[in-house]
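Structure in structure tokens, see below.
Removed: one protein chain of the complex. Kept in place: all other protein chains.
For chain A:
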Amino acid sequence: MTTLSRRALLGMAGLSAAAGIGIPLGRGLAAPTSTGQLLRSRAPRPPLFQRRLTVPPVLRPTRSAGDTDHYEIVQTAVRAEILPGLTTELWTYNGSFPGPTIHSTRGRTVRIRHVNRLPVPTVVHLHGGRTPAADDGYPIDFVHPLDMAQHVGHHMGGDVSHGERTYTYPLDQRAATLWYHDHRMDFTGPSVWRGLAGFHLHHDDEEAALGLPAGVPLMIADRSFDRDGSLLYPARAGGHGVTGDYVAGVLGDVMLVNGVPWPTHPVGRGTYRFRLLNAANARRLSVRLDPPPPTGLVRIGTDGGLLAAPIRHDHLELAPAQRFDILVDFSAYAPGTVVTMVNDFDIGAMGQIMRFVVGDERLAPFAVPDRLSTVTPPRASDAVVTRRFDFRTGEIAGHDGWLVGQQPFHPDVIAAHVKLGTVEIWQLNADFHHPVHLHLSPFQVLGRGSGGPGPYDAGWQDTIDLRPGEQAKILVHFDGYPGKYVFHCHNLEHEDMAMMANFVAT
């Protein structure tokens, strides 16, 4: 052996060792912005910014009696043209995706009769609603389609109904951007993916007094499509949940706003109110306008309604299920300016959301008030107990899943017994991104890690964006109605793979 070859051998050994470590290191340097696995469409990607934004229809009451407004929704499969030249079968509320927007006012009860004409059982949950347990859409309170009624004896279930169910919402709560969506145990991910989601905008006198500009609801959601235009979803054969690495969450590669891929929306030169909802199964968004409006994105509300005072942002980060109520002033743009809403959490097409085209029309000027609403948060010192919940990966019956406090979801396992009218501190620990959502009970974020609340944590929330390795403390106000409610991760694949738990309020 020559000197050269021995040196070369040593060198090669050193180099391959360095490469053996360096390559995996280099490949994973950029931390992901969402916990999820990209599901690639097989259909060609539709062109960006070609179609006009549509706004979901407003649902009118079928009748109003006393202090109650009655509505009717038929859950039905329809075929829609989302991609040019192809049809997509959707599961919808009343044939539209998003479902029709419901407007309600504090002081008036809403009763909605849902008729299930889908091929699967459904459960309707009003997200953010202060709703009695019986009508909260507990995950096993199935509404079976009529033609499945004969099989019902074989299904585990809670308060099961057949063909239809009427949900009653007292809505004794602050004005807020709520939304309704399917919440069936083990199958929320595929059902919402197929279209079962809609806006429910709740109003009150405090909001009305502000004279805010008319709002445009924007439901942002990513989806993936098969060659024939049908929605792709990596469901596990013969069971619930998803296959392989999609356990992390399903990320689509077509950005939809109100069901339209990368739409364009004309605006006048004035102030608009947008209700942003991240209705993605797993994708987090970082929303920014390009070019930016000089007055910024003025956030006036969050999950739990109006903030005490507006907060100006240059960008907004939304985890799945979170809502931001924002004002955007387009009056400083020259007519003809194209303003793109971008998503800085991704690149390429998924780094784009929609476009606004500024027209000539001047709208009446709107001055953003300094005070928006009265928010009286409870004090941390009032907390009667501190509980800790770990949201972590784990094995369930031999396959990968997700656990809350090392437990998979089971309707009979109660993680917390809480007293209505009390305040508790919950410490939530996450291993990956987990947007944790509590039913019934709004909360305030006390802090993250060793620091205080994050830039988007002000105000009442019902969903907190937990990031990998993060430990957050929230102050939960339990109030409203007794009964069993769930809290869970709103990455819908995590939820379906058991990242959910119960609390019982008394």
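Here, a contact is a pair of C-beta atoms (placed from the backbone, for glycine too) under 8 Å apart; a residue touches a chain by one contact, two chains touch by 3 or more; residues count from 1.
The definition used in the following text is that contacts and distances are computed from a predicted model.
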| item | value |
| --- | --- |
| Options "Taurine import ATP-binding protein TauB", "Integral membrane protein", "ABC-type quaternary amine transporter" or "Acyl-CoA dehydrogenase": UniProt name of the undisplayed chain | "Integral membrane protein" |
| Which residue of A:28, A:85, A:336 or A:451 touches the chain not shown here | A:28 |
| Sole contact to the chain not displayed, among A:54, A:87, A:109 or A:393 | A:393 |
| Candidates A:172, A:245, A:290 or A:361 - the one touching the absent chain | A:245 |
| Residue among A:107, A:365, A:449 or A:468 touching the omitted chain | A:468 |
| Hidden partner interface residues of chain A, rising order | 1-3, 5-7, 10, 13, 16-17, 20-21, 24-25, 28, 31-32, 35-37, 245, 247-249, 392-393, 431-433, 467-469 |
